[in-house]
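Sharing a structure with you now.
Note that one protein chain of the assembly has been removed; the remaining protein chains are unaltered in position.
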Amino acid sequence: MNIMTEKSLDDAVNAEMNARSNEIIKMRGDKVTVHYGDKQALFGVDLDVRQNQVTALIGPSGCGKSTFLRCLNRMNDTIDSASVGGKITLDNEDIYDPKIDVVELRARVGMVFQKPNPFPKSIYENVAYGPRIHGLAKNKAELDIIVEKSLQKAALWNEAKDRLNEPGTGLSGGQQQRLCIARAIAVSPEVILMDEPCSALDPIATAKVEELIDELRENYTIVIVTHSMQQAARVSQRTAMFHLGYLVEEGATDKMFTNPDDKRTQDYITGRFG
Amino acid sequence: MSFLLVFAIVLAIGLAAFVAGRQRARAQDDGTVKPHSRAHYHGWWAFLTGVVPAVLFLAAWDIGASAYLNSHIHSALPADVADGTVAQEDLAAGLVKSLASGLRKLDSQTLSALPSSFAELQPMLAAKGVALAPDTQDYMIPIATEANRVSDRLGMISAVVSVGLALIGVGFGLRGISPRARARNNVEKVMLWSLLGASTLAILTTIGIVLSMLFQTIAFFEKVPLSNFFFGTVWDPRFAAAGAGASEGQFGLIPLLAGTLYIAFVALLVAVPIGLMSAVYMSEYAAPKVRAVVKPALELLAGIPTIVYGIFALVTLGPFLRDISAALTGGTPFIQAQSILTAGLVMGVMLIPVVSSLSDDIITAVPRAMRDGSLGLGATRSETIKRVILPAALPGIVGAILLTASRAIGETMIVVLAAGVAANLTLNPFEAMTTITVKIVNQLTGDLEFNTPQTLVAFALGITLFALTLVMNIVALYIVRKYREQYE
């Protein structure tokens, strides 16, 4: 890329900062509680998300991983019955502050969903969607560049470059998921949330996406929900274990997988869990 | 013996068979063999073997008998009447029939010494409360008496045969009762066949629609060339001169079709944006409380019969628009009280709930993942709707609009009351145009004279309308179905 866009400048800065320290807190959850109607799904979760690191959320089904993830970019706002308590900050700013704009927040904290959900539009339009609505490109040429870069970063460019005008729904499942990642990247978010991004994919596609996540860490902060212990071990630097709506423990991935503090974590990662 | 009486007797035999069959099955159950079916199934089976063949025979015989009687009366009419027009012959036959049914009210004593002139007969009948048309002729009296005799004989035969069939059937049913007899399976088989029969009624209705209109349409095109109808630009059917052959008239479809499409277009112009926007608002924005109130209100709008809309257009909106336009020009109104605008507007409002409920279904069928995907990228709700949901729903919405258009084209009462009857060809929405449906109503109300092109043309119009809407419906249903499958 010989054109220095604002974004690549950003990336450079990010990389710099990453080199200096990977212990900067990007997002922080402080006693986060969530209710769905009368049912409480999260109980006072304190969790930090560190900049330029991959944080994995693990835990048995229904323990509130997705719920916590969705709090981080306020996707829970779209569920009528959901109410969120406690405090969540992004760059030290309360994201549930009335002054904060959800649209702006979600442009900074992007999301990739469990099931690939490309829009029923062309591959190009899928990726261009975010930049278009946020007005990130001044003209078609700039937009083209953003699309190309995003697809490259999502490791989809080679497969898709000749079929940019074909519908995104015509791609394979793994390609669709990478398309969704490209779509998220195209907005240049600071944080990317991924909810079981590989659960619908075969092992080869999974490997590709995992590889991709590792590369993306350089420029983005990533939070990923996964059911695969191996995946958590492979891609994440830090791991948080949830159980029944509580955060059981959180720590460096190496330590969590070799020497967890909590018995429940031990049981879960060794597969001895109900 | 009357149809109903025989029917009642057959039913009574059946019920008796039911009781007997159940009894017999119970008596046979001595506990040694496990019965296949419970006792009442045996009863029902005996009932069915008795009643079904007898009733089928009875119905078929009755239809055949009335046709036979009809031709009998026609053939007995004197030559000069039979040589007249079809209408005259039908009229005479009708008089004979009502005379015949009137005669049935008289007692046998009077019947045996029946006067031969209608003038003498009439007071006798009037005393029994039978009023007959004064142009009943003397020659009809013997024909009517004979017809009654024939129909009595036919009725007798049918009664004997049906009752006989019922008894034989019952005997067969009762004899077959044994503990291992599969009475339940038999009964259920009959039920299944009747269920199947009920579901084919939809096909029969369609066939009935097509055939009935087709025959009349063919009769129409024997009198009026195809091209005059399909390419004619003048609609001026004239009146059917009573009895006279086809009087000259012009049956151009073009002005009616143009009016139909124009009014439907205006209606869609009103209904589609408003209906679509309300559906979007209701499904994407409205708080549950608002929805709970507004949705039934919109459904109410859909439940109002179209005649009410038509009358509103005729009595209130039409005159209102005319007066407004008169006030604007300070004298002559440029909007007529019956106009394309009035009819289109009111029909449009009538269609709002149609569009909105159809598109509501379509919009809610767009998977939540689409919405989340867009919102998760930081799109606002309206951006999500405009750029993701509506494009994704587009095929379905097109289908919904087609269905609505088909409703608009086939709508009758609003245009009958609000659009006018003059078959103009105009582009000015403030003038009156007429539609296919209006003309169908016009041609078929009042005194009918079948077999004149003036009446038959209504069927040609009807089949055109049916074909038009059929194509639209099928395309629309196909699109919507494909659309739904895509997201299932």
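In order of appearance the chains are A and B, and numbering begins at 1 in each one.
Please note the rule applied: contacts are C-beta pairs under 8 Å (C-beta built on N, C-alpha and C of every residue); 3 or more make two chains touch, one makes a residue touch a chain.
Rule of thumb we're sticking to: contacts and distances are computed from a predicted model.
**Q** What does the UniProt entry say the missing chain is called, choosing from "Pyruvate dehydrogenase E1 component alpha subunit", "Phosphate transport system permease protein PstA", "2-oxoacid:ferredoxin oxidoreductase subunit beta" or "Cytochrome c domain-containing protein"?
**A** The UniProt record for the chain left out of view names it "Phosphate transport system permease protein PstA".
**Q** What are the shown chains in contact with the chain that isn't displayed?
**A** A, B
**Q** Which listed residue (B:130, B:385, B:423 or B:479) would be found touching the missing chain in the intact complex?
**A** B:385
**Q** Out of B:49, B:374 or B:406, point to the residue that touches the absent chain in the complete complex.
**A** That would be B:406, which touches the missing chain.
**Q** Which parts of chain A face the unshown chain closely enough to count as touching?
**A** That gives, for chain A, the contact residues 21, 23-26, 28, 48, 50-51, 89, 91-93, 101, 103-104, 107, 133-136, 188, 190, 249-252, 255, 261.
**Q** For chain B, enumerate the residues touching the unshown chain of the complex.
**A** Residue positions of chain B that touch the missing chain: 66, 70, 184-185, 188, 191-192, 194-203, 205-206, 208-209, 212-213, 215-216, 273-278, 280-282, 285, 294, 296-301, 303-312, 314-316, 349, 352-353, 356, 378, 380-383, 385-386, 403, 406-407, 409-413, 416-417, 437, 440-441, 444-445, 448, 450, 458-459, 462, 465-466, 469-470, 473-474, 476-477.
In the analysis below, only the chains that are shown with their structure count from here on.
**Q** Quick one: report the Å distance separating chain A from chain B, using the average Cα coordinate of each chain.
**A** The separation of the two C-alpha centroids amounts to 60 Å.
**Q** In their complex, what parts of chain B are in touch with chain A?
**A** 288, 367, 369-380, 383, 387-388, 391-392
**Q** Sort out for me which residues of chain A touch chain B in the complex.
**A** Listed in rising order, the residues are 73, 75, 78, 80, 102-108, 110-111, 113, 115, 117-121, 129-130, 133-134, 180, 183-184, 187.
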